[in-house]
Every structure is written in structure tokens, then in C-alpha cells.
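With one protein chain held back, the other chains of the complex are shown just where they sit.
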Amino acid sequence: MKPPRSRRHWLGAYQQMLLIRRFEEAVETLFRQGRIRGTAHPAIGQEAIAVGTCMALASCDYITSTHRGHGHFIARGGDPARIMAELFGKATGYSGGRGGSQIMADWSLGFLGSNGITGAGLPVATGTGLSLKVRKANGVAVCFFGDGAASQGMFHESLNLAALWRLPVIYLCENNQYAMSTPVNATIAGGSIVARATGYGIPGVTVDGNDLIAVYEAVQKARQHVLKQGPILLECLTYRLSGHSRGDSCNYRSPGETEKWKARDPLPRFKAWLVKQGILTGPEARRIQSTVRTIIRDAVRFARSSPDPQPFRQSEGIPT
Amino acid sequence: MKPPRSRRHWLGAYQQMLLIRRFEEAVETLFRQGRIRGTAHPAIGQEAIAVGTCMALASCDYITSTHRGHGHFIARGGDPARIMAELFGKATGYSGGRGGSQIMADWSLGFLGSNGITGAGLPVATGTGLSLKVRKANGVAVCFFGDGAASQGMFHESLNLAALWRLPVIYLCENNQYAMSTPVNATIAGGSIVARATGYGIPGVTVDGNDLIAVYEAVQKARQHVLKQGPILLECLTYRLSGHSRGDSCNYRSPGETEKWKARDPLPRFKAWLVKQGILTGPEARRIQSTVRTIIRDAVRFARSSPDPQPFRQSEGIPT
Amino acid sequence: MTTRSFTEAIRETLEAEMRRDRRIILMGEDIGAYGGAFGATRGLLDRFGPERVINTPISELSVVGAATGAAMTGLRPVVEIMFMDFLTLAMDPLVNLAAKARYLFGDQARCPLVIRTACGAGRGYGATHSQTLTAWLLHVPGIRIAAPSTPTDAIGLLKTALRGNDPVLFLEHKLLYGTREELTLPVAKIRPCPYGKARVVTAGNDCTLVAWSWMLQEALRAHAILSQQGIRIDMIDLRTLAPMDVATMVESVRRTGRLVIADEACRSGSVSAEIAARIFEQAHDYLDAPICRLTAPDTPIPAASNLEAGWMPSAADMVRAVHTITGR
Partner (left out) sequence: MTTRSFTEAIRETLEAEMRRDRRIILMGEDIGAYGGAFGATRGLLDRFGPERVINTPISELSVVGAATGAAMTGLRPVVEIMFMDFLTLAMDPLVNLAAKARYLFGDQARCPLVIRTACGAGRGYGATHSQTLTAWLLHVPGIRIAAPSTPTDAIGLLKTALRGNDPVLFLEHKLLYGTREELTLPVAKIRPCPYGKARVVTAGNDCTLVAWSWMLQEALRAHAILSQQGIRIDMIDLRTLAPMDVATMVESVRRTGRLVIADEACRSGSVSAEIAARIFEQAHDYLDAPICRLTAPDTPIPAASNLEAGWMPSAADMVRAVHTITGR
């Protein structure tokens, strides 16, 4: 089945996925070169989820993200240059350099922020759903969270609240098999995250998170569902192809496993589909590659050449 | 089926149930009379759970209790006089008057304390199970908690940990239909607490909590299970026949509902069974009543005549 | 003129403000039909319905987290945390998101969230239902803290909280709920009370006595005794702890040369320490005697009435402290 989307949309999705991939690769390189510091968690291998989800959303929708948030932000329309500037700790970054990789947001995009506290986005999305409902506003909240976050009490409390109050929230678990070094079988008793939906009387759906179209369709359906009937739990199976954060040797997982997942890399997979459908041609592919290369190069340039934030003024941004 | 227990045991159980009932009634009266202060949460109507559970336990087992803990403590062998003295704020109380109704414990009985924080016993019992397992000690931990506590994140986290690590813990929910004034249908999305067990890959069992024998048998089975295979969730359906705590008018529930549950009062129900089985005779019943009356009277006397705690010494009990 | 209890003051303010601003919602355990553990929301469910008076399950962490999310997306949630001791469960969203949002995300991230909570000892509720953990929040930049001692101030400070754009911790001492006051104006007419502006309750040049919340009521009793003895104290009701009106205290200490701070919490790391440090920093030369911090001792709060009474600083302790510090 060819989903009812125009050629342009599919190409746009591909470009977004590629952009996220290249952005994260650039970040890894910049870290290795010591040109940015702090921490960052690349979303390499998980691009289909971010892009597939955001394609299915409307501009009135909200997103809460995680520590691994660059991809979500870019997919939602965040400006790679300002994200990069934030990583460089520059005044032009999304948080003016104050936040860093884990703390960026843009209300105008309904992007309520990446979040350094594992699981903390869950109640925030729940409250966003509550706000939409009480204000009788159109829209849904999408809550990205990881398999590791599913062990937090906030998972339980939030799903329970949202189910009780029938809030329009899509709880979207990016199950990339690991929480840092810890495999899901050491964190998820019973073996299934999605199975827990039943306990709250809400639907739970598993999706191949490395299949952009599958994610897109699932979120589209989920969106319709939550608007009418309350929350849903969507589990997207995926794998992070890079380390957890910089300096992670991934000694806790076998090369064989990683190879297996590399074969399911969402990017070549979606590309192959595009080619097969006749949507992506050779010249088009080169054009997209070059566009992405330019965006990344410009982003790094912008970030590098941006001014440092003003030396600290104590009270700014703090209510007194 | 007549459970394989001696006549003496069943009579003992009845006496314990009656003792808890009369103890809690005395506490209510003492509050009304202004002879004790602070707060207390009577377990009237829930006696079968406390007594049935403790009958099924061994002395090597541990219990964590709740804010509604007098019944659990008495059933486990706690001295009513010292419990009463604690309510009176006397030096002879279980916590020397420092704790009050919600803070009493006796390690020698494996009674790790009532707990004023709703849900906080859940991780404590989990850790007790871990301790038993790591020390390769015999015994299980029983965690009493309410339907209200099931909405706390600790419920999820603790069951998940215990299931992952196959800890010998019985999570025993006393579902008395209300958390303070809030009915279960406003706190438990999906409508069933026990159904959530599935999400952790552990068994969930529902029991008529107003049927002493049913509780006893269920806990007995559960104990065998958790010793070998890890945790279980046991939901005992019951009803508190009194207010949540003193001064509760119960305006949030209908008299009809309460009447319906009064008809299932575990005490007359068990008594009727005993009579039918020929275990309880008229003189025996009178003897038990009088024994209980004496225990309560002595407890109040003991409490009243006990000395006040020593005026405050700052550092005592506090590491420096 | 009408008299109002502290509880009524809160309830009527919530009601008036909810009528004024549809974005205000209430969340909390048993705040619906039951009206809240202390009755502060009684009747509001009937008036505003379950969409605005949201009776929550026992999930302090996610309720505060959800309120933060709702505050950041257009609502003005007021969360009732039944006892302040339970804030231990809900620190994360307050500290790591609500308090930091404006600094990190800028003005797009307004977070008009009010946490109302019952603090304080004195009713025999025991060690896990009596704590006053205000000092923790004082240490968290980005949260305003109100600690009213009278119905009038409760009304004014709550109004300001409900009309502001930043998270506020609003402290309601259990012993205050029943206290009454004659109001000079109807609740709806009482003005929002500015934060960071202390109230000088009594004027005197012998000693400064700083208090807030319940301790201010004890201070009034101490004042009655002291004034009979001819000792005139400058009594300052801080009203808000963040921001803190240091200027008023400094001005007073410059006149009196002496300062007693009455803080109900455990001594170490208490608000009283911060006050003492700031006054020393700004009025060191004017102090004729060491500052006296009157606090509870560093132990959990005992339940027995004699122990609890001994644990809490009292009017008698204040009188003694003023005697000592003034050398009378």
C-alpha cells in the first residue's frame, strides 16, 4: 500500500531523516574534536520514529522529548543551526547557551522541551493533555520516552491519570533495547512494555520503529484515537546505532547484535522503498544529500561564529 | 472444605478479629472523648485480612503496614497495651510516644512498621524481599497497601523490581473501595488493580477479603508461590465500615452501599461459620468476648497510667 | 465587616479568582466532594465542576508534574499537597522543571503553578505529617514562597500567586486554619499582596523579632507578655520567604541592634540560617548581641503532646529569648 501522501512529503521525510543522521554524526565528531563539551545523546538509528511521528502531527499538537532530543526537535521543525548553537553554548542557541543538549524548547512549534530527567516528560505530557482538554483546545500531546523511562513511577502514575481522565496523549515509547547499558530484559519485568497498557484499560500498539511508514501510520491512527477516546501507548521497536552518549564503548552489547540491527537501519530502508516506488531518483538523492550537507555546514558555521552568552547576570529569568 | 487447622486456631483467629474490632472501637471512643489526639485510621471491617494473613505466615516472615496499621500489628502479635500507649503518647508505647498511630514497629515480630506515607511500604517490602534473597534467609515479606496506594509510582517500580529479581514478596492490596473519600473508579484506570499484575509477568489473585478463610488460604498459597517463584499480587476486596480517620462523616458514600457491606461484615460472618462448624459454642463465645473486653480495658488502663515520655532530649536517637 | 477563618479565606479567594480567570484549575487528593483534608476547597466542586476541581489519585509526583505541564500550556493549576511532608515525592518537577523553566527557556515558558500545602506541627500528627520543609525550596531559585500568618495576608498573597506567572509554594500552617480575623473588606475587594514586602506588626526599639506563618501567632502572644513588662519589640511578619524582604529587617535591626528569628523548622539548614547570614552581611555593625535563632531541635517531630510542645518554638521561648538578648 502506498500511503496517501504526496511525493514531496515522502522526499521531505527522507531529507529530515538524513538531516538528523548527519546532524548527530556531526555532533559526535565535534565532541571527539573537543569543539563542544558537556554531553549529548545521539539518536542515530532512531530517525524514523521522530520523523514518522512528526509527519502525522498537526501544528496544534505538542511534543515532550527526552535527553535524546535533537532528532525530535529537528523533525518538529527546530532550526538545526540554533540547536547546534545551543550545543556550542552560544547566545544564539535555543536556550541562549544556558540549557545545553538536554534543555531546549520552542513553544511556537509546540515542542515543550527535551528533558534531562529520565521519565520526567511523562507527567508533563499528561498535564499538556489535561490543558488541551480543559481548554477544549484542538490537538494532542505526544510524549516520547525510552524503554528505560518505563521503569519510572511516573510512567504508571501518568498513564493512570491520562486513562482516568481520557486525555489526548500518545505515550510513545522508543524502545531501543537499552537504557544506557542496561538491556530491556533487566528493566522490564514480564518482558513487554506495551502489555502494560491493558492494566490501564487503554490500547497498546507495537510498531516497527525502523519503518518510517509504519510509524507514520500508527501515529496517525493513534492521533485520531486519542482525540476521541483518550490515551494510547505506542511502542516503537528500534535500536540506537551509536553509543548512549559520547565516550560510550558499548561494551555491554555484542557486535553481532549491532550488526543485525544495522541491517534494519531505517535510513537505507526508507531510501530503498522510495527508490522502489520511483519517488527517489539518483539526482534527487544527490540533491537532498547536498542540501543536508549545506544545512549542517551552515549550522556549524552559525554556531561557531555566534557570540558567547553575556556573562552572567544573576537575576535574569529568575522571578524576584 | 474445612481447612486443616485445629479448633484452637480458628478460635484464636476469631478472638484476634474481635480484639481488633474492639480495639478500634475503643480508639474511636477515646478520640471522641478527647482522651487521645493526633490521628488514627481504624481498620473496622477489614479484620479478616489482617488476621487471615498473619495466620498464614511464619515467624521468619516480615510485614510492612500502612497508616491503617493497628489491625496488622495486633494480628501479628503486637501488644494492644503498648499500641494503645503509643496512641496516648506514653513512654511505654511502641515508639515511646514519639511515633503515634502511624509509626509503630516491632522487629522481633518482623513487623517493620506502619507508615504514614501512602505507598511507602511498597519499596520497603521489596527491599526486605531482596534482603531475604541475598542473605539466603528463609521467609517472605508481606506488603499491605491500599487501593489508593496503587496509584503511586512506587507500586509500579516496586512490582517491577520484585518481579525482575524474583523476590519473595506478597503485595497484598486491601481494596476497601476508597482512598479517603475517593472511590476506586476515580483512581484505578481500567477498573482492576489485580489486572496490573500481568504487566509484570506475575500472578494476580483476587480474594474476598471479608472471608477470613479465603484470605488465609490465599496467603498460604501465595507464600508457597513467592518462596519459589517470586512475587505475587493479591487483591483482597473489602470495605471500611468506619470513617477514614476520626471526624470523617463519610458524606462521599451512600448509606445503601454501606448497608450492603455491613451485611458482609467479616466478623459475624466468620462467627456464623464457626458456630455452624460446631467450633464456637455459646459459652466459648462469651469467654472470648470477656477476654477481649479485659484486654482492651487493661490496655487503656496501662496506657492511661503509663508515664509521659521524658521531656525532649535533643540528640537521642539521632546520629551525630 | 465580616470575620473569616484562614480556611475560609483560602476557599473564598480560590472561588473569587476562579470566577475571574477561567484558566485556574484545582488539583489534589480529596479536594472534590470531601473538600480537602482541611476543608479549603469545600463546595468548589459543586460550583466549578470536575473539569476545574480535579480530584486526583494519590500520585503526588505526576500530579505536580502534570500541573507543571498544564501551567506551561495555558492553564493556572493550583495543586493541594495534603501535607507538606508529601512534597518529598514531588520535588523533581518543581525543582528540575517548574523552577528552572523561565531561566532556561525564556519567557515562552511561563509556569504559573501554585502549590498549596499544609505544613507544621502542633496537632500530634507525627513525624511524617508535621514537617515544614520550606528551607529546601528557599534553596531552589525560581520558586516564590508565601507563608502567610493571617487570613488577610492569605487572601492577598494567594491572589498574587494566582495572577503571577511563576511557580509559588504557598504554605498553610495547620494551626492557622482555624484562626479567625475580622476583614476590613470583602474577600473580592482585598488587594493582591506584593511578594518580598514584610509587614511590620508592632513597632519597638528594644529588639527585632522576625517570624512568619504560625510562628507569627506565637510572636503576638510573646509581644503581649513583653509589652506588659515594658519591652517593646519590632515584630516583622516576613509573609514571603522568596523573595525575602531583607531591607525591612536590616532597617529594624539598625534601630534595635538585636534580632530574634522564630522558625518552626529543624535548626540545621533552616530558613533562619539564611536570614541570620543575610542580616550579618548587611547589618553586622549594628548588632549589639548575637542573633538568636529560635528553632526546633534537629530531630524528627514527636507525636506525644508533651514532646511535640517541647519541640516547637513557643511564645514562652520567644519571651525568654528576648529577655536574654536584651539582657533583662
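A, B and C are the chain letters, set down in written order, and residue numbers restart from 1 in every chain.
One rule holds in what follows: a residue touches a chain if its C-beta (ideal position, glycine included) is under 8 Å from a C-beta of that chain, and two chains touch if they have at least 3 such contacts.
The shown structure was predicted, so the numbers you read here are calculated from the model rather than taken from an experiment.
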Neighbours of the unshown chain, displayed set only, are A, B, C
Missing-chain contact among A:A105, A:A149, A:V194 or A:L237 belongs to A:A149
Of B:Y62, B:F88, B:Y216 or B:F270, the residue touching the omitted chain is B:Y62
Full-complex touch with the removed chain, picking from B:E47, B:E157 or B:D211, is B:E157
The one residue from A:Q46, A:S65 or A:Q102 touching the chain left out of view is A:Q102
Listed in rising order, the chain B residues that touch the chain left out are 62, 64, 95-96, 98-99, 103, 105-108, 112-113, 115-117, 120, 122-128, 130-135, 137, 141, 153-154, 157-158, 160-161, 164-165, 316-320
Listed in rising order, the chain A residues that touch the chain left out are 37-39, 89-90, 93, 95, 97-103, 115-119, 148-149, 151-153, 179-182, 186-188, 251-252, 308-309, 311-312, 314-318
Had the left-out chain been drawn, it would touch chain C at residues 61, 85, 88-89, 91-92, 95-96, 99-100, 103-104, 127-128, 133, 135-136, 138-142, 242, 244, 265-266, 268-274, 276-277, 280-281, 284, 287, 290-291, 293, 297-300
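Just so we're on the same page, only the chains that are shown with their structure count from here on.
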Among line, ring, star, complete and other, the chain touch graph is complete
In terms of CA centroids, furthest away from chain C sits chain A
Cα centroid separation, chain A vs chain B, in Å, comes to 46
In chain A, the residues touching two or more other chains are 153-154, 157, 160-161, 164
Where chain C touches two or more other chains simultaneously, the residues are 57, 59, 61-62
